[in-house]
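The other protein chains are all here in position, but one chain of the complex has been omitted.
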Amino acid sequence: MFCLRHLLRAVVLLVGFTATAVAGPYEDALPKFSAGSYSETDEAIGAVASSGHPMAQAVIEALQDGRLLAGNGQVFIRDPSGGLVNAATGQAFGAAPADLKPVRVNNRVRRAIEAALGGLTLLSPNAGTRMEAARAVFRSRDEAALPNLDKAVGQEGDAGVKQALQEARAAILLTKADASAEDRLSAVSTLRARGDQDALALLSNLSADSPPALVAAAQQAADAVRSRLEFWSAVQNVWYGISLGSVLLLAAIGLAITFGTMGVINMAHGEMVMLGAYTTFVVQELIRTYSPGLFGASLFIALPLAFLVAGAVGILIERSVIRFLYGRPLETLLATWGLSLILQQGVRTIFGPTNREVGTPAWMSGAWEIGALSLTYNRIVIVVFAFSVFAVLLLVLRYTSLGLFVRAVTQNRRMAGSMGIRTSRIDALAFGLGSGVAGIAGVALSQIDNVSPNLGQGYIIDSFMVVVFGGVGNLWGTLVGAMTLGVANKLLEPYAGAVLGKIVLLIAIILFIQRRPRGLFALKGRAVEA
Amino acid sequence: MKTQSLLDRQSIVVLALLAAAAILVPVLNGIMAPGSALHLSDHLVPLLGKYICFALLALSVDLIWGFCGILSLGHGAFFALGGYAMGMYLMRQIGPRGVYADPILPDFMVFLNWKELPWFWYGFDWFPFAALMVLLAPGALAFVFGWFAFRSRVTGVYFSIITQAMTFALMLAFFRNDMGFGGNNGLTDFKDVVGFPLQAGATRLVLFVLSVLALAGGYLLCRWVISSKFGKVLVAVRDAESRTRFLGYRVEHYKLAVFTLSAMLAGVAGALYVPQVGIINPSEFAPANSIEVVIWVAVGGRGTLAGAILGALVVNAGKTWFTGALPEFWLFALGGLFVFVTLFMPRGILGSAQDLWERSRQRFRTNRPAEALSPAAE
Partner (left out) sequence: MNAPVTPSLLYLDNVTVSFDGFRALNALSLAVDHAEMRAIIGPNGAGKTTMMDVITGKTRPNEGTALFEGTYDLTALDEAAIAELGIGRKFQTPTVFDMHSVEDNLLLALKEERGPIATLFSRRTREERERIDALLERVRLTAHRHRKAGELSHGQKQWLEIGMLLAQEPKLLLIDEPAAGMTDQETADTADLLRDIARTKAVIVVEHDMTFVRDLGVKVTCLHEGSVLAEGSLDAVSSNERVVEVYLGR
């Protein structure tokens, strides 16, 4: 028997395995699997895992999958094709002994398996697998993984994986009472560098009867991690705020043009946003029906269409209603409110009152990890998009003749008129531009909000707050207004809750308007007084 | 518009019609036998009472918009506050008859596991206190809000927008359970008012008559205000605010006074509304409601008082009909009404009728077309 085993061992060496030739802990442990007791199985797992034997991983994986068979002190692995492999030798085994039974596992054993695999896959040739394993060990903090861990750290080439390995090692060492004080202290600093919620939990849960120096160091590190986490949570709130701010910016920027240039309060502005969202819906429906391959590009197709649809409706509204009401802002407010009711009911009649499904293209799903943050792609896209729309609009107003005329009309309508600018045409175009931008906003908002006939209603008060807060007739004011309100809203939320935060903000704006009735960036001078 | 005497011909017509309503409705409902062609069915009494409350609300909006040029898009908030004050009284009247039979706490507080009555509910079991709060709660809010707004000269659309934000903020606040006003269910399941059961036909008739009396009283009050020199100052503020200021009038004081008065009228309307419809909840604060009130006034005729009453009755009757017969078309009709009135009938039904009457009379007298009246500017 002994002879045979040596022979087999030699064969194994020949095929390239690096194990030692003597009967080691691995061989000694294997028979325990056949004992049929959970605690022996548990012990066997520990021993196999820490043996460093090349078959160790295969054995434990087989155990996990119920493919490890044992009987009469012998252990076999059934490979997926049904063939049997002797676990001790690694050799295919033609005829199986009759009384083989799968090794039973219970929850405790399963945990041991997971921990052991975590330790074992640390040495996998695949970097991704090693990373997973390192994380698993970090979570399980299984001391049995320590030898493999040490080995893995020593030979790891990938910096990211190496760091994960070291962190896992630190997690184990920190609580390992018999580890050297030096190791444990350096574990504290490794965890401190990791600096996330898990590290904080480890550091702050260190038992008080540990050496005082260690406790003090852990305490200090925990504080450092805590403040780092607070910092990141502030960053996260600011990010959410910027994200909300760009939504507000998108919704309000068109309003800034119509309100700023013509002094027109367009209460139907929110419905322009809604039309943009429904345009996206229709575009996606058509794509799904006729050419599903284009789905990824659906938003790009929807953008110009939404601009045209909302812009055309805007021009129609301006020509048919608003132009008769210039100089009567309160009447304009009422008439456009009426139009908003009609548009809402129209959409409700055509598309039904329920939410419509607008899909997110694949390239917009997923998230980007940075520091302790996870930024979803659709939010990032919306932030970038909002700023791009803002920039484009700024350029249009600054460098095109339409922009020049619009600015002229904003500053002095009568003078612009007497200079030969056809103010009514500019009004219509500016209104169309503002509405079109609202339509574009609708495409973006369809990605994060419910597309329903009430979509626009949710934005109108906020948009007005942004424009009024930022100051009329100034796009920068709208930008600052939107970002301030967005960030303030999200910073208030953790303390006051979403609803109360919003109320506080509304009250703050009401008070602010009373201090500066013309907003942050108000136009000054004689023209305004008129 | 003539603002010379307190009781001009228009006022006499309004008061006569209101008196007729106060007599006819009880007669037709209470005395005419059910089944007779002249019988007014029971469910119409609170419906008409509701219209009358809306008319009082419209009157309060007309007082500030029609005569002082202040367009409030938040008057629904004052209406709702008056309603909540009354609702709190009615809740306390339920006493131990609630589902949980708690002698003090209203059902929703028991449900929320509250142990004692919040301080701001004290006193509401006593009718005179509740009646006082019906005036004071909206009045105080209007005073504080107006004091800030008018002092810093927030005018025109800016004022309209912040009043809208105000009512929106209040709506969000009242939706919260821990505000102590019943959250989104609001206050309901009322049993009786000053000892009379709310379900009884006689109580409903009395409430209707009281609403009509309140409307008549409100009308007379507004009439008195606008026919005084105070009222002339209001119109002066509406038409040329800075001129009025340079004449030495503290415009903000006038605006504040009339805004607070108007809010109190709206509060009374809300207080009478709640026992007749049997519920008050935060949706009464919805900005859309407040804008709708403005369109009632615009339809009837801004700056005519009687027009506000007429507009509220006409639009609400239309709403009742539409939502019964063609529910999908109600919003089209309402939206169209906003557009139509602002574009083609800026002076509303009554204003246009007055113009027509004056024009034909002048043509008759002088045989020469009268100068077109310039519509009132902001």
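Lettered A and B in written order, each chain numbered from 1.
By definition in this document, contacts are C-beta pairs under 8 Å (C-beta built on N, C-alpha and C of every residue); 3 or more make two chains touch, one makes a residue touch a chain.
Every value quoted in this text rests on a predicted model; they were computed, and no experiment measured them.
Touch with the chain that is not drawn comes from one residue among B:K191, B:R245, B:K319 or B:R359, which is B:R245. Taking the complete complex into account, B:S228 is the one of B:S41, B:S228 or B:T323 that touches the chain left out.
Across the entire complex, the residue among B:Y254, B:Y273 or B:W296 in touch with the chain not shown is B:Y254.
For chain B, the residues touching the absent chain in the complete assembly are 1, 225, 228-230, 232-233, 235-236, 239-240, 242-251, 253-254, 257, 371, 373-374, 376-377.
By our rule, only the chains that are shown with their structure count from here on.
Taking the mean of the C-alpha atoms as each chain's centre, chain A and chain B sit 49 Å apart.
Interface of chain B with chain A (complex): residues 71, 145, 148-149, 151-158, 160-162, 164-166, 168-169, 172-173, 175-176, 287, 291, 294-295, 298, 328-329, 331-332, 334-339, 341-343, 346, 377-378.
Within the complex, the chain A residues that touch chain B are 265, 321, 324-325, 328-335, 337-342, 344-346, 348-349, 461, 464-465, 468, 499-500, 502-503, 506-507, 509-511, 513-515, 517.
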